[in-house]
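Note that this complex is displayed minus one protein chain, with the remaining chains in position.
Naming follows writing order (A, B and C), and every chain is counted from residue 1.
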Amino acid sequence: MMDKSRLEAFSDGVIAIAITLLVLEIKVPVPAEGGADLTGQLAHQWPSYAAYVVSFLTIGVIWINHHATIRRIRAADHTLLVFNLLLLLVVGVLPWTTALLAEYLREPHGANLTAMIYGGSFLLVTMLFYLLQRHILFGRNHLLHDHIDDTARRRIDRRNRLGLAPYVVATAAGAWSAYLTLALCALIAVYYALPSTAYEAPTNEP
Amino acid sequence: MMDKSRLEAFSDGVIAIAITLLVLEIKVPVPAEGGADLTGQLAHQWPSYAAYVVSFLTIGVIWINHHATIRRIRAADHTLLVFNLLLLLVVGVLPWTTALLAEYLREPHGANLTAMIYGGSFLLVTMLFYLLQRHILFGRNHLLHDHIDDTARRRIDRRNRLGLAPYVVATAAGAWSAYLTLALCALIAVYYALPSTAYEAPTNEP
Amino acid sequence: MMDKSRLEAFSDGVIAIAITLLVLEIKVPVPAEGGADLTGQLAHQWPSYAAYVVSFLTIGVIWINHHATIRRIRAADHTLLVFNLLLLLVVGVLPWTTALLAEYLREPHGANLTAMIYGGSFLLVTMLFYLLQRHILFGRNHLLHDHIDDTARRRIDRRNRLGLAPYVVATAAGAWSAYLTLALCALIAVYYALPSTAYEAPTNEP
Partner (left out) sequence: MMDKSRLEAFSDGVIAIAITLLVLEIKVPVPAEGGADLTGQLAHQWPSYAAYVVSFLTIGVIWINHHATIRRIRAADHTLLVFNLLLLLVVGVLPWTTALLAEYLREPHGANLTAMIYGGSFLLVTMLFYLLQRHILFGRNHLLHDHIDDTARRRIDRRNRLGLAPYVVATAAGAWSAYLTLALCALIAVYYALPSTAYEAPTNEP
């Protein structure tokens, strides 16, 4: 068993760095000979700004959820550390999937593939988060602070599993339209950022 | 309601990373054939150094103000987390607006636009900071440690709103001269860094 | 003697940043004229993904071990700070050794050399970790929380020394095949990530 404070510090560090590295995908246009139109160049790279905002909000919501989850546990066992490490591994790759989508959103070839990779990386984070939650709920080590009865556990688990659905849809939508994936991911992030729909960590409240 | 310590840790992380990523916009000149003049090349990129210093001081002042604000509250509610996330979203973009200004400060085309983007990004941070303050002062959740009466709240709110003015001026000045925007942003940062003019967090002291 | 909390904070910071910088070696393919095959381009750079995953897991395991070690000590003396700094110096270089292996894994020339550098950098981390452990076990300052008798100390030290062997093998294997080095490093990381084989910090439990 491990004290959870350093787990929080390390996770906060990785999430904070990944969220801040996102900006590296927004390029500074090279000053052109003969007074080219900077306004046009900056406007042209709007997918970079859109992808930055959507990814930033999504990682921000991941962080809020991560926080809400970890504060409910007493301590961390080795399995939780490993799930958490896998979660951070995928969070760490988000600056790349974001840069990829920003680069290919308007390309005739590649937009659908990169949108599915983009949505899929969020789906993967959500799945790992679900597994981490499951381990907290049903693991042998009873990591939760409060006692939660079996009915409540199963109800929370069911609701968490439902939480995967939006990203399944957003990922699949990429096969049809990359813009749709980006719009859906934006909606999901805004939805979770709204107070009333904020993620609820494992608890026995109904 | 959320314990504020992890909010501080995450915000400190993002601000510290954004401030340190600023250095990436200062380029190492490529060694030239035939012994070109490195002194000249380094001197020529003075806008990079100026933009680095101004942005570093400004983000540093943002951090000091952020700290002064968060320590006055008891806890963080969901709305505060979201305002804080939006604030960090704009802070995270400052390395890009800094690199943009450094690249275009002396260009015949683009200098005015990039100066307005540069000043505007600071203005946006200040506006989000103002909204965060307003939520702390007037929000239903009474996030403040100490009781502050209504007259004091309104006085603080008025003063905070006045704090937006310098960046409105600095941003607008960019339409006339990019150098002026940079100089004004430098002045504002130095002014706030001076002890006597340090930002005052919500409190009932007159 | 130094309070260990800031040592942990600084080490967590450097390890978290190094692990998150790994993503910078995964490139975004340049959109090609005439609709080139993005799927093929992304598939072609699989060494980048493989190297990312192996290095991320390895640094993650380093972090878990580092945590397990530091929590057993009472305080940090100057020698421990210096060993820790050297350890972080090598951890800080891992994004480069990872990028190097990813770039050269399939090259006819350079693959063996870069694999040996890659394995060697992990070996060096492990050696410095071993020295740090030795200092904790046998140093004059008695940094451990709990008393451990001499027989136990020597047993732990022997086991720690054995822990160097896998990376000696992985590094040497690079002379024969770079793929083998990468596979062995993956195996070692997965092995240490498994709960039952988790690294055991100095303790007097048998």
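Throughout what follows, contacts are C-beta pairs under 8 Å (C-beta built on N, C-alpha and C of every residue); 3 or more make two chains touch, one makes a residue touch a chain.
Just so you know, these numbers come straight off a predicted model, no measurement behind them.
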Displayed partners of the chain not shown (whole complex) | B, C
So which of B:I26, B:L131 or B:V168 would be touching the chain we can't see?
-> B:I26
Residue in contact with the excluded chain [from B:I15, B:M127, B:L144 or B:A173] = B:I15
Please give every residue of chain B in contact with the chain that is not shown.
-> 8-9, 12-13, 15-17, 19-24, 26, 28, 31, 35-39, 42, 52-53, 56-57, 60, 63-64, 67-68, 71, 193, 195, 198
Residue ranges of chain C at the interface with the undisplayed chain = 2-3, 6, 9-10, 13-14, 17-18, 21, 24-25, 77-79, 81-82, 85, 88-89, 92-93, 95-96, 99-100, 103-104, 107-110, 113-114
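Keep this in mind: only the chains that are shown with their structure count from here on.
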Since chain A and chain C share one sequence, what rotation angle in degrees maps the C-alpha trace of one onto the other, as a multiple of 5?
-> 90
Report same or different for the chain A and chain B interface, where same means the shared residue numbers exceed half of all residue numbers found there.
-> different
Between chain A and chain B, what's the gap in Å when you average each chain's C-alpha atoms?
-> 26
Chain B: positions in contact with at least two other chains = 17
